[in-house]
Structure formats: C-alpha cells, structure tokens
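All protein chains of the complex are present and in place, except for one that has been dropped.
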Amino acid sequence: MDVGFIGVGRMGQAMSKRILGAGHTLVVYNRTPEKTTELAREGATVAATIAEACRGREVVITMLADDHALQEVALGSGGVCDSLGPETVHLTMGTHSVAAIQALAAAHARAAQRFVAAPVLGRPDAAAAGQLGIVAAGPSDAVSRCEPLFQAMGRRTYVAGPKQEGASVAKLAVNFVLGCALEAMAEGFSLVRKYGVAPAVFNDVMTDGLFAAPAYKIYGKIMVEESYDTVGFTTLLGLKDVNLVLAAAGAALVPLPSANAYRDRLLGAVAHGDGEKDWAVIAREQARAAGLE
Amino acid sequence: MDVGFIGVGRMGQAMSKRILGAGHTLVVYNRTPEKTTELAREGATVAATIAEACRGREVVITMLADDHALQEVALGSGGVCDSLGPETVHLTMGTHSVAAIQALAAAHARAAQRFVAAPVLGRPDAAAAGQLGIVAAGPSDAVSRCEPLFQAMGRRTYVAGPKQEGASVAKLAVNFVLGCALEAMAEGFSLVRKYGVAPAVFNDVMTDGLFAAPAYKIYGKIMVEESYDTVGFTTLLGLKDVNLVLAAAGAALVPLPSANAYRDRLLGAVAHGDGEKDWAVIAREQARAAGLE
Amino acid sequence: MDVGFIGVGRMGQAMSKRILGAGHTLVVYNRTPEKTTELAREGATVAATIAEACRGREVVITMLADDHALQEVALGSGGVCDSLGPETVHLTMGTHSVAAIQALAAAHARAAQRFVAAPVLGRPDAAAAGQLGIVAAGPSDAVSRCEPLFQAMGRRTYVAGPKQEGASVAKLAVNFVLGCALEAMAEGFSLVRKYGVAPAVFNDVMTDGLFAAPAYKIYGKIMVEESYDTVGFTTLLGLKDVNLVLAAAGAALVPLPSANAYRDRLLGAVAHGDGEKDWAVIAREQARAAGLE
Partner (left out) sequence: MDVGFIGVGRMGQAMSKRILGAGHTLVVYNRTPEKTTELAREGATVAATIAEACRGREVVITMLADDHALQEVALGSGGVCDSLGPETVHLTMGTHSVAAIQALAAAHARAAQRFVAAPVLGRPDAAAAGQLGIVAAGPSDAVSRCEPLFQAMGRRTYVAGPKQEGASVAKLAVNFVLGCALEAMAEGFSLVRKYGVAPAVFNDVMTDGLFAAPAYKIYGKIMVEESYDTVGFTTLLGLKDVNLVLAAAGAALVPLPSANAYRDRLLGAVAHGDGEKDWAVIAREQARAAGLE
C-alpha cells in the first residue's frame, strides 16, 4: 500500500518501521524533521509538508501526542483534511478525546473522506515488535482497507464498531479500569499497613491467585518498593487520561464513581508534588489521606 | 497431631478430609450432627459437645459462617475458651471481622491459650484439593505449630504478622480489591455501551493484556453474558464483606473512597431486587444508574 | 404526671428541671448519684435503683450518652424493661442507632410496655430554656401521653410516625445533612483559596443570601477563623453519628454518596490528630487533601 505517516515520535517511529518492514511504500512527515532521518535511511520518503505526505496516498496515519496537535495537523489550513483525496482514509492512532474524534469525523464526512480511529495498547517496545493491541472503529470498509497495516503493527485488532469515537472510548476505558485497579490496591495497602501487615505479604496474597496479571504484579511491586521515581507513566498523564474519560462519560451521561475517587487521588498526588512521578504514587497519596505519611 | 475441628460445612468438611488424609488424629463437632457422618466413616471421631472436641487436643480449628457463630462457639458457656487446655492453640479459619478477632484474642490471652487466625482464599473445590491460600497471623510459635495442618490444607501460607486481626484484614482487603475491580469493569462496560461498542469487544480488549487474570476473565464474561443467575457469590455476601472492610477501615482511620463507591452499587443492586444474584450484577446496577436499563 | 428520669447529665439535668418547673412529680436516677443533688433540692425524689425510678410511674424518660448505656439501663437485669409496669411508657430521648431502638421496641412489645423514641435537637442551653426541637415516634396514643412533657421541654414537637426508629433516623439525617453542608463549605473554601480569594470574602458571598442560616454562618465563621480549638461538637462525635447514619442507610439499602465523602474527611481529620477539635476542622483536612497545609 501507499501510506503516509504524520508524527514519528517514539511510538510513530516504531510503527513506521513495521510498515516499511512489511513492504509498504511510506512517506513520512514530522514537525521537527530530525526525527525522520532514520526512517529515510530505512527507505521512507520524507515529505516537507503535511500536504505532500497526504497527496496520492491510500491511507494517511496520524500518531500525535494530544488533541491539540491532532486538530492542528488534521484541521489546520493545509492540513490532512485539506490535502486528502476523496475516499482516502485518514487513520488516527493516538489516544484522543471523544470530542476531538467526533469533530474530525464530521470534517472528514463533509469532505467525503474516510476516517478510522484506531488507538493502540502498548508501549514503544511493543510497537517495535509489532505486538500492539489495536482498537479500531469506523465504517467497516474503511477499517478493512487498514487491515494490512494493522497486521504489520499489531498482534491483535479489536473492531469496536462503526463510530470512530467508540475506539477512543474503549481505549480510554481500559486505561481507567487500570487506574481504578491502582487506586483499589492503594487503598488495600494503606488498610493492611494500619494493622501491621507488611505490604510485601499483602502483595503476595493479592497477586498469587485471582489477580495474577501484569496490572497487579507490576504496580503492586512498585507500591511495595515505593519506587515511584522509576517512571513508566506519570501521574500527570494519568490525570489527563481520566479527565478525557470523565468528559466522555459526562457527554454520554454515565456516572463513574470509581473514576471520581481515582481522579481525586491523582489531583492530591499532583498537589503534593508527585505529578512527574510514576502514577502508582497514588498509593502514597492514599497513605497520606490515612495519616500514614 | 491430635486435632479438633468445629464446623464442618462444605468448606470445613473438605478441609477435615485433607487433615485426615495427612495422617492426623481428628475429632469433629458440628451443631447439626448429620454433617459428621461421612467424616466418621473416613476415620474421624465425632464429639457430642464442643468441650469434648477441645479437651486434650493440640490444636482446635473453627471454621464458622460468621461472627455470630464464632462468638457462640468460642465464647459461649462450655465453648472453646472454656474447654481448651492451657497453651493449646485455637486456630480460626473463617472470614471474620476485625472486632470479633480482637475480642477473641483478648479472651484467649486471659485464659493463657494460644490463638491463630488463618482465613483462607479459595472455594470448596480448592479446599478438597488442598489448594487453599492461607493467610495466617498470630504469635509466631503458635503459627509454627499449625504448619503441618496448613501444609495438609493449602498450597501456600502467607504469614501476616503477630496480630491475629491482621490476617482478617488482609483477607478482607483482597476481597475488596476484587469488588472494586468489578465495579470499575461495570463502569467501563456502561461507558462503552453508550458509545455503541459491543461489551464482548470491550471485554476482549480489557482481558487480553494487562488484565489477563481470572478476576477479570471470569467476571468480564459474566457481565458480557449477563449470566447473573448462575451464582458464585451473592451480592448480599459482597455487601456483608464490604461492611466488614469499612468497619475495619473506620476503626483504623483509613478513608476508602473506592470501597464506598463499590458499596453504594451493592446497596442499589440489593434495593433493586438483585441481592441473591451473583455479585457481578453490580454491572446491571451501574447500567441502571446511567439510564441504560 | 408521675415521671421517672434516668440519666441526668448536662442535657438530662436541664430537661428534668423543665419537667419539675411544669409541676410534674419527678423521680430521678443517675449512675453517679452526685448529679442528682441539685435536682433533689429543687423537689425531685432520688431513686437508689433503676427499678425504684420505674415502679409506679406513668412515663419513664431515659437520656443516655450512647447505645451501650441505653442497653444496660433498659435491657439489663433489673433495668427499665424488667421494672416498668404494663402499659407504662418508656420515653427515650437520647440519640441512638436504629438497631438499638429496634431491639428496644421488640423488648417492650414482648413485655406489653409502651415505647416512644424522641431524640432532641438543641444543646443544654436550649434544654434549659425549654426550647428543644423534639422528634417523636411511636404508637400515637403513647406519643400523646408524652405531650405534656414535650411541652415542658421543647419549643416544637415533630411527629415522625408510628415506628420508633423513624425518629432516630430523622434526627440522624438532620445531623448528616449538616455534616454534608460543612464538607461542601470546606470544599468551597479550599477551591477559592487556590485562586487567591480570601476565605472571609467567600464566606460573605455565601452566607449573605441563600445560605443566611445558622448552619452556614456559625461554621463558615469557624472555618474562616480556623478556630477549631473552641469546640462545640468534636470530630469524633461527628464520626460516631455518621457511622450510625451509614449503618441505618445500609440496613435500609440507601446509597448515601455525600455521607461517604463527608465520613472520609472525618476519618482523615482524626487520623491527622484532629479528633478532639471542633468538627468544622474537616475544612483543614480538605485543605490538606488539596496540598494547602
């Protein structure tokens, strides 16, 4: 396939290489062009403008850090919407708000362009190994046309339905279920500590059976060791994501009491100076609320 | 060892058989004597009174349904406390409140008897297979004396420290972390449904990676299929347990906001007539709160 | 009327004097007899036992500090239940749990005695002035028989229905609505402080219009001045009351999310050493949660 790729940060770079590796033709664009050098060496063409990256492609992928970047790249003058041919697919793979995806869907519909949202689960190492989880939504024929690319990048594709924002919501919901798991663990740790039970013992009890999954094993260990300075994902990013979830839930009229409780701990953690720590630091914030710190 | 066992319901029966099978001498007592028949056939002596089950034993195990039964059996006239010899161990293996365990610990201390609390993780099938998880707490020499019995009944023993109520709290905390996981999943399902994502797809996304653990796989499936009439653990029992957790947390001055959110859904589910359904039915209650039912 | 009065602490003493002042015959009993001296001087007969305070009376009032004291006095051997003649009214005016009132109602029913619960709103100064609010519940004829006494003690009687525990719940619910008002104010103060608004200005805005009521004026002022060492009602007593509310709500299957939020701040305040401060100190706990202290 003839593919454009806009936004080659750490994730985008790893994903681009997988596409090249699968034999597709790739034109890449990045606001700061240095990041395209390596891809050029591996066979990608570097576009000087977004328009150049879009024109003539079958699918153009955007992999951008946030809604603001997406709006600029996609809806700005000379952006993806302006540059994409009719019936061409814009495939956006970052984690975006429901509102941003809905606005984009409307714009592409007006321009008779196709639009697929397919946020991914996994970090750069998973991307490099082609082991991402991909949650895709959009018109089924458009999703089908992206299939070869999904196969190059991911281990599994979950098709979330015809509405693009459904993919965003599903992705965000998994993040928030994880955040709630962290908060519940944090509450558990603070409770047992008050009764003289060593956190490591409680962690063993918890992760040995029903919770023998990475989510609990990884974060339980961090909470036991209080190794919040080794950062996988920051408290501030957690806060950004849960705000997206609560906005989506608000728009759809869904009360999410656990998400509220979790967000309050994130806010407290940031207020106490732990914004750039690993988000598992909400265990410290929970301990603080219980008078333990 | 010479062991007494009081309370041979489904769990107690399976545990007793493991003790017999390991070659220990066993005297059993049950309020309704019919339940002892099978154990007698397998070699246990049946005691006519609690006192008879206690006198001369090295360890007496109680496995009772709730605090009320434990208090009657242990602290009533002619009960365990009255009947146990000095330095003998009372090993209680049911799930009890912190307050009940603390009261019992005080009574045994006054009587110069030894006391170990060791609630278990696992259902009757795990008990029958000797695969229980055992969370034990009490004076370390008393816990050590119970080791041969733990080996007969469990796959692993977690030592939670010298305070008996620590074992209760650790067990209850695992239950509550699980309840919070159910509530978070329930919130996730209600959110994605509003955006047209099929619950089964969301469940796949969720349980494929970080949450590839029984807790999420088992309960996610129940929520997708809405098979709440196949009951593993009822909403009412979930409510009983979270009340014990919140009482323990209140006594120790620990705010548990996720537990509050989870308890509120249990209350709502029972109020809407789902008390005897599987506790995963809180997903229906959450959907109700979002106007989906 | 011929009245018995058991429990003449600060409240009970003031209430007893009002009854004497209205011309009724009064027999008083108190566990520590010193407290009855003054009442004896004013014309009350002092009973040596509960039984003596009960026998031959038309109505026996109990005004006790908590459930435990009530149970001992009313249900203990030689207590009110044992001593009261048939058809005589036991009128309990302390703040008690739903469960305690229900247990007492059942006991009195078995003994063919009449039972009215009538907790009061107001502090000792209101009691001394006969200005209490009285929330009364029980069989209507029994409530009617207490009317002359209510008139002596209170400014207004609210009849809450035939079930005695209804009076408890109504009283507790008012307390909890007040606690939630404190928590909401506390949240408001912490929010405006972060934006550089002086608490005193916010308090003026708030209490000048819609909230021109004692609850907001009194507690808003305390929060502005942070005068938590002048104690009207302690954090620990607030915690005790909200626990009674949540137990009553749990038994009746009512989720109370605001009460949960309020209780969590009380727990945090006590955990941080503010248990004996005025309960308005939850404003400091809220500020702490926002990183302001």
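Letters are used for the chains, namely A, B and C, taken in the order the chains are written, and counting of residues starts over at 1 for each.
As a convention for this text, a contact is a pair of C-beta atoms (placed from the backbone, for glycine too) under 8 Å apart; a residue touches a chain by one contact, two chains touch by 3 or more.
Since the structure is predicted, the reported quantities are computational estimates derived from the model, not experimental observations.
Remark: the omitted chain is touched by one listed residue; of C:44, C:248 or C:283 this is C:248. Although one chain is not drawn, the whole complex shows that of A:213, A:270 or A:290 it is A:270 that touches it.
Note on the undisplayed chain: of the listed residues A:40, A:65 or A:253, the one touching it is A:253.
Screening C:149, C:239 or C:290 against the full complex identifies C:290 as the residue touching the chain left out.
On the side of chain B, touch with the chain left out of the figure occurs at residues 257, 264, 267-268, 271-273, 289-292. Although one chain is not shown, part of chain C still touches it, namely residues 98, 121-122, 133, 135, 137, 156, 158-163, 165-166, 169-171, 173-174, 176-178, 180-181, 183-185, 187-188, 190-192, 194-198, 201-202, 204-206, 208-216, 245, 248-249, 252-262, 264-265, 289-291. Of the residues in chain A, those that touch the hidden partner chain are 239, 243, 246, 249-250, 253-257, 260-261, 263-265, 267-268, 270-271.
Throughout what follows, only the chains that are shown with their structure count from here on.
Of all chains displayed, B has the C-alpha centre closest to the centre of the whole protein C-alpha set. The count of contacting C-beta pairs peaks for the chain pair A-B.
Centre-to-centre, using mean CA coordinates, chain A is 38 Å away from chain B. Chain A and chain C have CA centres that are 53 Å apart.
Among the residues of chain A, those in touch with two or more other chains are 257, 264, 289-291.
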